[in-house]
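Dumping the structure here so I can ask a few things about it.
For this view, one protein chain was removed and the others were kept in their places.
Here the chain labels run A and B in written order, and each chain numbers its own residues starting at 1.
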Amino acid sequence: MARSATSRILLSAPAFILVAIVVVTIAAPWISPYDPDAQSLADRLQGPSALHLLGTDALGRDTLSRVLHGGQFSLSVALITTLFSLLVGTALGLISALRGGWLDEIFLRINDLLLALPEIVIALLIIAVMGPGFFTMVLSVGVVAWTPTARLVRSMAAQALSTHHVEASKHVGASRWFILRHHVLPFVAGPVLAQAALRFGLLLVLLGSLSYLGIGVQPPQSDWGSMLSDAQPHAIRSPWGLIAPGAAIFLVSFCVTLLGNRITHVLGGEDVLDTETKAESHG
Amino acid sequence: MAEELEFIDLSVVSGQKPLLSKARGALRSGELVAVVGRSGSGKTLLTKAIMGLLPEQLRAEGQILLDGQRLDRLDDKAMDQVRGRRVSMLFQQPKRVMNPRMTIRAHLLEALGAHGWGKARQHEGQVLSLLEEVGLSPAKPIAGKRPDQLSGGMAQRAMLAIALAADPEFILADEPTSSLDSILKAEVLQLLRRKQQERGVGVLFITHDIASIQHIADRVVVVSDGQIVDQCPTAQIFSRDRHAKTRELVEATLPAVRAPRPENSECLLQAVGASKNYTRRAKGPAALEPTSLSLHAGQVLGVVGRSGSGKSTFARLLAGLEQPTSGQIISNHGDVPTRVQIIAQEPYSSFDPRLDVRTSMSAAVHRMPEDQAVERMARAMAQVGLPGELLDRRPGQCSGGQLQRLAIARALLTDPQVLICDESTSALDSVAQRHILDLLLELRDTIGLSLVVISHDMDVIRYVSDDVAVFYEGELVEHRPLNDFLANAEHQHSKDLIAALDITAAASSAGGHPGA
Partner (left out) sequence: MSPLATVLRRVVGLGAAVLLSSFAVFLVPFVSPGDPVRALLRARMDIGEADEATVQAYAEQFGLHDPMLVQFGRWLGRFFTGDMGLSHISGTPVADQVLPAIGVTLSLAGGTLLVAILVSIVLGVVSATRAGQWPDRLITSMTHAFIAIPEYALAPLLVLLFAVRLSLLPSAGYDSPASLVLPVFILSLRPISFFTVAVRSGVRQALDSEHVLAARARGLGRTQALMRHVVPHGLLPLWTMVGVWFAGLLGGSVIVEVIFAIPGMGRLIFDAIINGDIPVAQGGVVVVVTCAVLVTGIIDLVHKLSDPNVRIGVRHG
């Protein structure tokens, strides 16, 4: 019995887990048992207990509450950045594929250049120039993220445009808009969405690493990455400070990737990680 | 030396569905048996089942006996000893099937079972003599080439050498000539028959085209919908007592009879010194040398040539898909531009697999008001003889023949005056091909459509053309009315093409041409 494509994607375990995490994170102010910033030096570095489900950190703050609140920052930045790079990347890729010519060539070269550089280095450079902060985080990571999207979109759009059936449609009089709407967009949309899911997961980890290094989120704000940096010196006494935020990042990233994989399968592809390589070959 | 390869109640199933049911037959050494059927009839599965090389999802049942020994009982390793050594295979597209990174020599050594270290030198003599035997000479340089460095004909011969290498007793040939042009087809068929008789090999020849095997097969087996429906000695296939499916295949062959040419009418399309060069160099071969040709209303121009001869380039220029490098294409009559449409070779690539047929076709009428568009589509579907419900299907749910008709319907939506058919039937089986060609001729008669039919198959050209244009190595070398061409062609290539006709000549008593 065939379930519709959308239901197979949305009614799956990874999707449920993700929705649960998002809901819980949004509801953090109401459901977290303690104030995430409330210090209690008497209770520092405890393991999980009835009072503190995930233990406490070096300043006696409840880890569970901090994970919930930190999640707000981590997830929202990752989401904004993903959406930003999705929009910019798709637009750039489409324009490049449709216009063709020298614009396309330049685009490809710049893309190759950006892809050849390590992501963190680019992010570091931008941060060096602009100073750390929310906007810088989004920009520096966004720049890095829109490149693979743009490349994928361009590659798929160019592919679609060079097929025989598009040529046939053009020859019987199809308008540009007809071709874009019926031949290109359906072809491009799926893989791009799947890749966006994958990107979200990778971005979440990358943003966490920036915060871990101290150049992402700034105190007094905290997110999962900065929590890990705080917990590390005390890891010997209480590894829970590492396990909780680490597991949170892992869980979200893993589920999102699985979702992206589902999307790819539904479209007939093999694996979402493959879309990265498929977009490599061009020209 | 084995005497007989037999299969009893051989079935191939996919899940619950039988693709081939209880096939029974035998192949004796020294005889060439043709297995004929339409695409999808299950005939190809016969070869893979006998070789034990069915894809994972399919399962074979029944008995396969090589001189009494049960092949179906052998495990994979034991079958490895049979494959290549006692029973070998020929394939349809040699370049697709050979490894592009290995030399011909390496392929032959594999077939000889000599692909280990140091064994190459011992077998060099054998390698060279095998190549000479199939007419590939000088053997040594050819042995060192890779498949993509060979021409189509050479690759086909190389594949025959590989199949003969270990001196097998039986060869299973899966449509080996179906994608070849007339001249090559004739050569390969002759070569195969000669080798078969010299070595006393039993050959099972799978094909959809009865005409091609009628001079080389001893017996014919007809397959339809997974079942063997008829068998007889070759000479008897034309008798009227045969099974309906047999007669359908025989009647699909293209007869040599031809209706008279219509009167001279206005010139619709004209090429004046048009040429096409894809590289920037001034010197060196162009894809198309300057060519001049004109097409008149109601006329059918047959364009024939081998692949790479420039005929497809010419077609694209005529259709306006590309611009000539020099010269011009004049596509109007008086002040009115001529509407030209083109139908390509591969039906499945001219339709977007994600879209239903109606949406694909609406590309031609999407600017019109809705009711006009609907009415036009209904009319076009009626003109090609297809039911309206096909419009809701996806290309993957249609057969090749149906898709080509849909392509013609889509072209008709633009009310064309000229229809260019670039190898439009080459990917279809003989029955579908006959239907399409008859449809085109019927459109010529009913709505006055002019046709340019491009093919590498002389039978097709002879069946439909009023005039024949021959392309050879980028040049137009001959252009005459059909009967004049058949009687008085001057260029050597034209003569070769006509000679190939005799070898694969269609039956005289069967078939018929509407309007004959």
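The rule is simple: a contact is a pair of C-beta atoms (placed from the backbone, for glycine too) under 8 Å apart; a residue touches a chain by one contact, two chains touch by 3 or more.
Just so it is clear, the model here is predicted, and its values are computed rather than measured.
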Which residue of B:A111, B:L150 or B:I329 touches the chain not shown here: B:A111
Interface residues of subunit A (partner: the chain not displayed): 109, 112-113, 115-121, 124-125, 127-129, 131, 201-202, 205, 208-209, 212-215, 225, 228-229, 232, 235-236, 239, 242-243, 245-247, 249-250, 253-254, 257-258, 261, 270-271, 273-274, 276-277, 280-281
Subunit B residues that touch the omitted chain in the full complex: 48, 51, 53, 76-77, 80-81, 83-85, 88-89, 91, 93, 96-101, 107, 110-111, 113, 115, 146, 148, 162, 166, 276, 278, 287, 307-313
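Here is the rule we use: only the chains that are shown with their structure count from here on.
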CA centroid of subunit A to CA centroid of subunit B, Å: 50
Residues of subunit A that touch subunit B when the two form their complex: 163-169, 171-175, 178-179, 182-183, 186-187
Interface residues, subunit B side, partner subunit A - complex: 319, 321, 341-342, 344, 346, 349-352, 354-355, 359-360, 363-364, 366-367, 407, 410-411, 413-414
